[in-house]
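Structure in structure tokens, see below.
Yeah, one chain of the complex is gone here, protein chain that is, but the others are all in their spots.
The chains carry the letters A and B, assigned in the order they are written, with residues numbered from 1 in each.
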Amino acid sequence: MKGSFGFLPFIMGTISVTLIALIIAIPLCILTAVYLTEYATASLKNMMLPLVNTLAAIPPVLYGVWGVLFVVPAIQQYIAPIFGINTSGYSVLAGGIVLAVMIFPIMISIMVEVLQTIPYELKSASLSLGATKWETIQHVVLIKAKPGIIAATVLAISRAFGETIAVLMVCGNVPKIPTSIFDAGYPIPALIANNFGEMMSIPLYDSALMFAALLLFVIILIFNLISRIILNKLEGKYNG
Amino acid sequence: MYTYSTSETEETQDITAVGLPHLEIKDLNVYMEGNHILKNINLALPNNSVTSIIGPSGCGKTTLLKTLNRLLDDTQGVVVNGSVLVNGEDIYAKGAEVTHIRKKMGLLSQKPFPLPMSIFDNIAYGPRIHGIRDKKKLGPIVETQLRNVGLWEEVKDRLDQSATRLSIGQQQRLCLARGLAVEPEIILGDESTSALDPVSTQTIENLLIELKKDYTIVLVTHILRQARRVSDYIAFVYNGEILEFGPTEQVLLSPQHEITRQYVKGFIS
Partner (left out) sequence: MASVKTRLLKERIAKLFMRLSGMTVTASLFFILGTILYKGLPYLSWEMVSQVPQGGFYIGKEGGVLNAILGSLYLAGAATLLSTLMGVPIAIYMNIYIRSGSRLSRLSKLLFDVLFGIPSIVYGAVAFSLMVWMGIRASLLGGIITITFLTLPIVVRTVDELIKTIPGDLKHVTLSLGTTRWEVAKIFIRYIRPGILTAILLAFGRSIGDVAGVLLTSGFSDNLPKYIDEPAATLPLAIFFQLSSPIPEVQGRAYASALILSFIILTIVLCTHILQAKQKKHKI
């Protein structure tokens, strides 16, 4: 780790893990949120929402343990062989899956809130024209909710970027650009966590790492601001 | 004398409808969370005319309207007994298919709710849902309906703009055009002018009077003057029951029921 500090592998690592997590989480969360607000009975809702919130309370280290115990072997034994690939299981895919579950609660809770602000009369207008509920959801509800869905995604991304521990435990920590989802990767937070200890001995190293931390901080800051602006606009619109 | 009384002993029916009534309500009882909101409603709405439903607030007028196109289906805790016949077909029959029932009834709600899309797409929404995808067919439909409500000249150059940019009066006319685009037989209006300025209100009222030639129109209103201007018949709902039904002039000027008289004179509201 001397000489040049190319950040590219680490950035690619962070991006790939986050991308996989989003691909898994966004459809699942939209469908779940829509189901909870439009189709589920009140009792089902009251059961599911606390469960989803409990997911939010689980500390990342436990997600990491689950990743090691369940996700990594699952990839090694079941998923990778389908594609004919040999892997230890410690991969960006594992990181993506674990990260996806971690962002479920935040995405679902924001999406549910946003969907609940859609005025009932708007849905009535579509239903009165003879549309089915699902058509109403597709063409009216989700369109109206789009900014909120984007805000939820952006917030989830910022959470995903910062997630150190769980991902570190299942990613393989190999500093190269992952070429397939079964490759190991090395996201930025993991880089910071793993190498801080050595930072004392190599002077240039520590400023590079601090730069990494700063980079992370700034990116997350920007994402948080963006989603906050979107959400504030939405709240203002519907409270007016 | 066109009087429809809810008392079991007297029942004088004499509807001037030609043929089968488009819309007929039989023994309708609606309960919400256990409360008996609509009691024993029996009403045959005269075809090709405007019937206004009037009555003090909270007495079930809007609920009555919503049962007509089964919009209460989604509300929890609602029980509907009885039948609503559209051209003789009971929409509450077991297995009745809701979307094609709703297609027959256009709803104009209190505040205009344009869909989050362009003006063109708003009007085309209904026909598209029901299978007309061809732009060549949709174009004329959109134009016809916009002309029907007098919006065509105002928006013909900006059909692609979002419908939310229109003024509130224009939006309500848009919603009317949108509802007409699916070729309903019946138009339902729920206080459809209460959010509008006087000029837009008059435009909508005149439109409804025009439209009654081809549609059966049922309006809920709390403005007695509007009921007088627009409707041919009036149904007075009090405490969930229809206390009186008859031609406008008769109900407003010489009501049969004491409570009707009090409401019409403004003693109760």
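Keep in mind that, in the parts below, a residue touches a chain if its C-beta (ideal position, glycine included) is under 8 Å from a C-beta of that chain, and two chains touch if they have at least 3 such contacts.
Computed from a prediction, not measured in an experiment: that's the story for all the values here.
Asker: By the document's own contact criterion, which visible chains does the hidden chain reach in the full complex?
Answerer: It touches the following shown chains in the full complex: A, B.
Asker: Of A:19, A:58, A:85 or A:150, which residue touches the hidden chain?
Answerer: Residue touching the chain left out of view: A:58.
Asker: Which residue among A:19, A:48 or A:150 touches the omitted chain?
Answerer: Checking each option in A:19, A:48 or A:150, the one touching the absent chain turns out to be A:48.
Asker: Tell me which stretches of chain A touch the chain missing from the display.
Answerer: Counting only chain A, the missing chain is touched by 27-29, 31-32, 34-36, 39-40, 48, 50-52, 54-55, 57-66, 68-70, 101, 104, 108, 132-135, 155, 158-159, 161-165, 169, 189, 192-193, 196-197, 200, 209-210, 213, 216-217, 220-221, 223-225, 228.
Asker: Since one chain isn't shown, list which residues of chain B touch it in the complete complex.
Answerer: 97, 99-100, 129-131
In this section, only the chains that are shown with their structure count from here on.
Asker: Which integer distance in Å separates the CA centroid of chain A from that of chain B?
Answerer: Each chain reduced to its C-alpha mean, chain A and chain B end up 47 Å apart.
Asker: Using the touch rule from the top, collect the residues of chain A that touch chain B in their complex.
Answerer: Listed in rising order, the residues of chain A that touch chain B are 41-42, 119, 121-122, 124-133, 135, 139-140, 143-144.
Asker: Can you tell me which positions in chain B touch chain A when the two form their complex?
Answerer: Touching chain A: residues 69, 71, 74, 76, 99-100, 102-103, 105-107, 109-111, 113, 115-117, 125-126, 129-130, 175, 178-179, 182 of chain B.
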